[in-house]
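This is the structure, below, for whatever I ask next.
Just one protein chain is left out here, and the rest sit where they should.
A and B are the chain letters, set down in written order, and residue numbers restart from 1 in every chain.
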Amino acid sequence: MKRNLLTFFILGGLILLAVVASQVVGIRLYDRVATNLCISLTLVLGLQVFMGNSGILSFAHIGFMGIGAYASALLTIPTMMKGMALPDLYPFLKDVQLSPYIAIAVSGLVAALVAAIVSYPLMRLSDAAAVITSFALLVVLHTVMTHWSALTNGPRTLFGVPKATDVKLAALVALLALVTALAFKESRTGKLLRASRDDERAAAAVGARIPQLRWRAFILAALFTGIGGALWGHFITSFSPRAFYLKETFLILSMLVIGGANTVTGAVIGTFIVTAAYESLRGIEGLLNEAKVSSQPVIGLTEIVLALAMMAILVLRPGGLFPTREIGALLARRFGRPEKSG
Amino acid sequence: MLEVTDLEVRYGAIRAVRGISFSVSSGELVTLLGANGAGKSSTLRCIAGALKSAGGSIRLDGENVTSAKPEIMVRKGVATVPETRDVFPDLTVDENLRLGSYTRRADRSGVNADRERMFELFPRLAERLSQPAGTLSGGEQQMLVIARAMMSRPKVLLLDEPSLGLAPVIVDQIFELIAKLKQTGVTILLVEQNVTEALAVADRAYVMRLGKVAAAGTAAEISAATDIDALYLGG
Partner (left out) sequence: MTFAIQFLINVLSLGGAYALMALGLVIVYGILRLVNFAYGELIMVTGYTLFLISGSALPWFVMAAAAVAMAVVTGIATDYIAFRPVRAKSVTAVLITSFAFSTLLQNAALLFISPRPRVIPLPEIFSRTVEIGGAITPMRNLLTIAAAVILLALFAFLMRRTVLGIAMRAAATNFTMARMLGVPANLIISSAFAISGFIAGVVGLLWMGRIGTVVPGIGLEPLLVAFIATIIGGMRSLTGAVIGGFVLAFIDTSLNYTLPQELLKFRDAFTFSLVILILLWRPEGLMRGPATGQRT
């Protein structure tokens, strides 16, 4: 227990430090970076809840980010703008206009509800079948978002989402996600699920209903991913379904994999590292474009470097930077008295 | 021919084979006896290259072949008949045999001669040449696996419980075959639980218990030893 508190304080402190530092500097760019960092943390911690505990790779999560973003947009775009932004909207939604803060929470619940319905039968699957279905699910969600024009404005950009996310709100949600991820890992469900990750048969033999456990983790993950998506929507204020597809999936996955999917510490540290790398590389791309080193715009450099880093990590350190132990446990082992594993 | 020294095999934290040593001379038939879980099969699979050793050494004709890949071991003349009777069920009997001669497929006339020899030893296989191996009976599958192993013209044949799960009549046939194979001059290491039958064909025997060699001697000595049951039952 002490170790988990220690982990929470270290990681939470890190998040707060990053946010405070970004404000003290007073440069708008850093404010944006810090907000993005906190949103990414929410998304990555969400994914960690499922992947880290169940050991199953899921490609579908970014789809739930999209659901969150669109749900919150529908609930908050001012009534007078809805006619323009979403001309074919169903009448019963036309007059809805909630406070963004309520809408963000509701959107998380919507994503969780969709996840609960869609994923229930999928949780029996393991290995390749599980991965392919999660990939299929992402494609299905993407197709629906791209073509359900009444709700999403189709493949076109949806405008007019009120700006509501600032760095404080994003940090608060990230901290909540952190507590939840740590608590879930230590909960009975989390522990049984981790046992099933290491040995599916043995866990089933002691009576763990694995699909049921995975399902709970998946719903919780979708809840946070949905909230993360809503936060992002209220930060960026205009987006199209393309934002919730393979590119974003790759980015979120690289954060989790580089840090270490099995630990909450890995999820947090991975997000920090990849965000820093991402922003610097984007900066370099920008500089190269300004310097006009080539006749064409420089794009893709960031993804190339991240892909290489991800592959290198998986080869050299397959579990990521924090493969098994949380930071609190590592420090306690190093400096403190030995404590029973918890 | 085959010399195993202080061999260890681990599955994670479990030590299945805890430092065993034995040797098989050229043309000899040596049997490894022991109860379930004594480490016999692990030893055999380790020699075949299908398992990595955790310690000790395996020498073939004086050459160190410890932890060589399975495909290398075949080229060096060690053929394996695994306990699980692994025919390729979707491949025909003919195709199974063709794979048996994979390492010497360039030597067409030699391969054909060996096929004829195998058909003499196992006439049933000749009848079922174009049938998928999965449709054969248990005994026929065992014959196919042995024939397939012999197609690589091995110096050493590793046989893992060839009598497992077969009807008594078939078991007798299999052991007759093993005796015939021995006469062709191939060196054989036979892992068995069927003590009587194994000792009847073997020159020498080692009894394994809990990953170690508990007794060794000629087949006659081991047969005569009164404590063989005790070794099995763990007394």
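Following the convention adopted for this analysis, a contact is a pair of C-beta atoms (placed from the backbone, for glycine too) under 8 Å apart; a residue touches a chain by one contact, two chains touch by 3 or more.
Everything quoted here is computed from the prediction, not taken from an experiment.
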Left-out chain, listing which of the shown chains it touches: A, B
Which of A:Val257, A:Val274 or A:Ala329 contacts the chain that the document leaves out: A:Val257
Hidden-chain contact residue, picked from the options B:Leu91, B:Ala126 or B:Ala200: B:Leu91
Residue ranges of chain B at the interface with the undisplayed chain: 48-50, 69-71, 73-75, 79-80, 82, 86, 88-91, 95, 98-100, 102-103, 105, 134, 148-149, 152
Residues of chain A (touch criterion as defined above) contacting the omitted chain: 55-57, 121-122, 124-125, 127-129, 131-133, 135-137, 139-140, 143-144, 146-147, 246, 250, 253-254, 257, 296-301, 303-304, 306-308, 310-311, 314-315, 318
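Just so we're on the same page, only the chains that are shown with their structure count from here on.
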Interchain centroid distance [CA atoms averaged], chain A/chain B, Å: 54
